[in-house]
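Notes follow once the structure below has been shown.
Of the protein chains in this complex, all but one are displayed in their positions.
Naming follows writing order (A and B), and every chain is counted from residue 1.
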Amino acid sequence: MSIITLLTDFGVNDPFVGVLHAVLHRECPSARVIDVTHAIPPQAVASAGFWLARVQPWFPAGTVHLAVVDPGVGTNRQAVVAEVDGHVYVGPHNGLFDSLFARASEVRLHLIDPTVPLASNTFHARDLFAPIAGRLASGALTPNQVGPCLPRPPNAPITQRRAGAGKVLWIDRFGNLITDIEEHELAAPCQGQVMVGGRAIQLGRTYADVAVGSLVALFGGFGTLEIAVRDGSAHQHLSLGVGTPVRVVSSVGR
Amino acid sequence: MSIITLLTDFGVNDPFVGVLHAVLHRECPSARVIDVTHAIPPQAVASAGFWLARVQPWFPAGTVHLAVVDPGVGTNRQAVVAEVDGHVYVGPHNGLFDSLFARASEVRLHLIDPTVPLASNTFHARDLFAPIAGRLASGALTPNQVGPCLPRPPNAPITQRRAGAGKVLWIDRFGNLITDIEEHELAAPCQGQVMVGGRAIQLGRTYADVAVGSLVALFGGFGTLEIAVRDGSAHQHLSLGVGTPVRVVSSVGR
Partner (left out) sequence: MSIITLLTDFGVNDPFVGVLHAVLHRECPSARVIDVTHAIPPQAVASAGFWLARVQPWFPAGTVHLAVVDPGVGTNRQAVVAEVDGHVYVGPHNGLFDSLFARASEVRLHLIDPTVPLASNTFHARDLFAPIAGRLASGALTPNQVGPCLPRPPNAPITQRRAGAGKVLWIDRFGNLITDIEEHELAAPCQGQVMVGGRAIQLGRTYADVAVGSLVALFGGFGTLEIAVRDGSAHQHLSLGVGTPVRVVSSVGR
C-alpha cells in the first residue's frame, strides 16, 4: 500500500482538500493519503520547504509527496516531479523543494509537460499535480515517463549561514517559536544561551525544565531549536514572529 | 470500494466529526470517507448547497454524500435520501439540496421514516443520517427501501436571475471572493469588467495576470467568477463579504 502525503497552503475550511482526496482516490484507490498540513501561510514557499524537509524521515522510501504552494499557478512557471533520496515529490518548481535538494544525496528532476490542457488556470493541485501523484503512487506512471530531466538546482543559501545563527521559521499551536538552527550545528547543544529579541534564554531539555510561565529554549521534535514558555505561549510572551533572528551563544557573558 | 463524503457546519474542533467517522466505519468498514468541508458557517444552508453542487463532478457516480446543515434538527422537518444523477445524498430536506436539484437531470427523493427512535434530539447526523449513509454505501440498504417517494421540489430562483449578475457566496482561505456567476452565462468570458463594491475590476485568466497586490477577476477552479488580489486578500482589500452583489459588464464605460 503506497502513501501519498499532502502539504499545501489551502487551509481546511474550503472544499479544496476534499476534492484533492477525490482525485487521488480515483487514480490510486489503494493509497493511504496523509494530510501533513494545509496551514502553510498563503504563498509561503519557504515555510512549506522547511516542513517538507523536516517530515521526510518519518515517511518510508517510495512515498509520493504532493506539495502545492503555488503563487504562480496558471503562468509559465515550471512544474516538476522530483526524486529525492527515494522519495517522490510533485509540485511547482518555485523553490518549494530547495530545502530538500540542499540536504539530499540524490536528486532527479523531471519537467511536467506544460502543454497538457487543464480544467482550470487556478487549481493545478487538482487538475495537474494530483492526477500525476496518484498515477505515480499506483505505478501507472514512472518519474521517467513524466518528462525530460532538468538539472539539479544549485543549493539555496540556507547551508551557508553561520552555525548557531538562524531565525524563527514557524510558530506552532503552543506558541513555540521554531527556528532553523539544527542541533548538529552546535558543539555543545545542551549548554549555552539563546539570544532572541534582546533577551538571553537558557537552553534546556524539555518544557518542564523551567517553572510554569518561564522561557526555555530547546531542540524540539524535528531537531531544530525552539523557544517556548512552559504551559504558555512564547509567541504571546515575547511578541516575536516569523523572521526574528535567533542566535546561540556558548555561555553566559560571552 | 465506495466513497462517502461529509459536508457539514460542525467545524473540526469538536469531536462531532470523529464520531461520524466511527459510525460510518461501523456500518461500512470498507468505505473511503472523504471530508469535503466542515466549515460551512453555522446554519448556512445556501453555502452548503453551493459547494454540494460544485464538488459533485469530482466524485464518481455511486458516491454517498452525507450533508448536514440542520438548524431544525429534532423538529418535524423532513429528512431525505436523494438520488441525483447517479449520486446519493443523505440529509435534512430544508433547501440544502436545492442547488443540486436545480441543475440535475434526474432526481428521486425518498422520505426517511420520522418515527424511528433516536439516541438524541440534537445530533441526527450521528444518530439518523450516518447510519443510513453507511448502509447505503455498504449495500445493506437501497434508496427505495428508505421510505416513500416525495415529489421533486420546484427549482429554486437561482436559475432565473439575469446572466452575469450574481453575488459573493464564499470567501476562501486566500481571501478570494467566490461568486455564483458561471462562465457559461457570459458570451465572452475572457473580456469585460466586473463591477463590485463600486469598483470595476478587469477580467483575467489567473492570479498572476496582474501585479502583486492588484485586483483581478477570473473564473476559478469550480467554474464560477471570483475576485482576487494577487498574493493578497480581496476580502481584506475590499472589505466586502458574503452577499455582496457582483455584475459582469462586457466592456469599459458601458
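Basically, a contact is a pair of C-beta atoms (placed from the backbone, for glycine too) under 8 Å apart; a residue touches a chain by one contact, two chains touch by 3 or more.
From a predicted model like this one, the values you see are computed outputs, not experimental measurements.
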item	value
Absent-chain contact - pick from B:His25, B:Arg108, B:Arg152 or B:Lys167	B:His25
Contact residue for the chain not shown (choose from B:Asp14, B:Asp85 or B:Asp113)	B:Asp14
Residue touching the undisplayed chain, where the options are B:Val36, B:Leu52, B:Val73 or B:Val146	B:Val73
Contact footprint on subunit A, counting only the chain that is left out	1, 3, 5, 7, 12, 32, 34-37, 39, 51, 54-55, 58-60, 170, 172-174, 205-208, 218-222, 230-231
Positions on subunit B contacted by the hidden chain, ascending	9-19, 21-23, 25-26, 29, 42-43, 71-75, 119-123, 126-127
